[in-house]
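Of the protein chains in this complex, all but one are displayed in their positions.
Chain naming follows the written order as A, B and C, and within any one chain the residues start at number 1.
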Amino acid sequence: MMVLTRVPIDLAPLVEEVAAARRGGIATFIGLVRNHHEGREVVSLDYSAYEPMAEAVCAEIVAEAEERWPVKVAVRHRLGALAIGDAAVAIAAAGDHREEAFAACRYAIEELKRRVPIWKRERYADGTEGWVEGQGVGSREEERGVPQ
Amino acid sequence: MMVLTRVPIDLAPLVEEVAAARRGGIATFIGLVRNHHEGREVVSLDYSAYEPMAEAVCAEIVAEAEERWPVKVAVRHRLGALAIGDAAVAIAAAGDHREEAFAACRYAIEELKRRVPIWKRERYADGTEGWVEGQGVGSREEERGVPQ
Amino acid sequence: MTGPKAQHAPIRVLLFARYAELLGTNVLEVHLSPGATVGDVLDRVREFPGGDAIGGSTLVALNHRQVGRGAPVGSGDEVAILPPLAGG
Partner (left out) sequence: MTGPKAQHAPIRVLLFARYAELLGTNVLEVHLSPGATVGDVLDRVREFPGGDAIGGSTLVALNHRQVGRGAPVGSGDEVAILPPLAGG
């Protein structure tokens, strides 16, 4: 299954993808477009990606989670123009027990934000636009800590 | 919204119930009927509840989570006959950020299992049936620790 | 003013799951003297056939709230005896 999609993300197919008769718990996370960011009113945004690398890194993260815990994980990330309230990312992790489902779901979203080459350009209510520099590797907050 | 339901649980209405334009993250948990329990093959099960108290305790847990974190939480628990793979419980927690969404979702499922008066009778592949004595307060594992 | 009836206030006791099965009913009515507690209700229910299976640490609710053994009960109260929970 491709991770990147330009159509609205529906959680149900992800849940189905990971569910199985012996699995007792499914943890999911949905990241939605918020109407505010650092005190500014956001009206819409655009996600873009280095697509082949983003697919590869997401597959890597899923494989890592599935190796670390007895789980099955599915990930989707939307690209293109999104409105407030649209799902930007969705993750589902199913395990025999809830502990591993929660742990794997959390791992996947944290690693996705840190490692997957996706960028976000926000449009604000005042007509301006700006690139969001998130918490990923290479972000300004981390610049001092990253080895050259 | 009532927590207890005798019809299949759909996650989508719970997600809608907690979503709002200023909320950026929704964590959910779905507990499914597993085909095995303590080494025995399960074919179906029945959930029953002390219904008015179960509703009251779930409302209390939701209120506790919403007081502890800046989140909105929704809970459903199914009663009656369930088949393998059916959702027994679903929880959705929406927050500005994923940390509080995950924390509130986890809190709600842990407290629900511990405090809500619901019981489960399993039917096994060998034709026998049995009450499942879970991890809730009053379970055998906790008997020694509970004050008289 | 206080006749024999007032000394034997009827208290509704609900049984669930394994306990309902063991005692063969979902509901009992017990009569206790004024000043009786949840602990007294439990003792009385344990005298019913099958009631000895109710464990010492069993969870009890009084009018939908968990309470300890010392909680006072009176006429019209609903006491629920809850086997180990297994929701979720």
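Simple rule for what comes next: a contact is a pair of C-beta atoms (placed from the backbone, for glycine too) under 8 Å apart; a residue touches a chain by one contact, two chains touch by 3 or more.
Small disclaimer: the values here were computed from a predicted structure and weren't measured.
Asker: For the chain omitted from this view, which of the shown chains does it touch?
Answerer: Answer for the hidden chain's contacts among shown chains: A.
Asker: With the full complex in mind, choose from A:Val42, A:Val89 or A:Cys105 the residue touching the hidden chain.
Answerer: Of all options in A:Val42, A:Val89 or A:Cys105, contact with the hidden chain holds for A:Val89.
Asker: Contacts of chain A with the missing chain: which residues?
Answerer: 31, 47-50, 52-54, 56, 77, 88-89, 109, 112-121, 131-140, 142-144, 146-148
Definition applied: only the chains that are shown with their structure count from here on.
Asker: Using each chain's Cα centroid, which is most distant from the centroid of chain C?
Answerer: It is A whose centre lies farthest from that of chain C.
Asker: Can you give the whole-Å distance between the Cα centres of chain B and chain C?
Answerer: Chain B and chain C have C-alpha centres separated by 26 Å.
Asker: How big is the gap, in whole Å, between where the Cα atoms of chain A centre and where those of chain C centre?
Answerer: Inter-chain centre distance comes to 51 Å.
Asker: Could you give the separation in Å between the centres of chain A and chain B, each centre being the mean of its C-alpha atoms?
Answerer: The mean C-alpha positions of chain A and chain B differ by 26 Å.
Asker: Among the residues of chain B, pick out those that touch two or more other chains and give their numbers.
Answerer: 31, 109
Asker: So which bits of chain C are touching at least two other chains?
Answerer: Within chain C, no residue touches at least two other chains.
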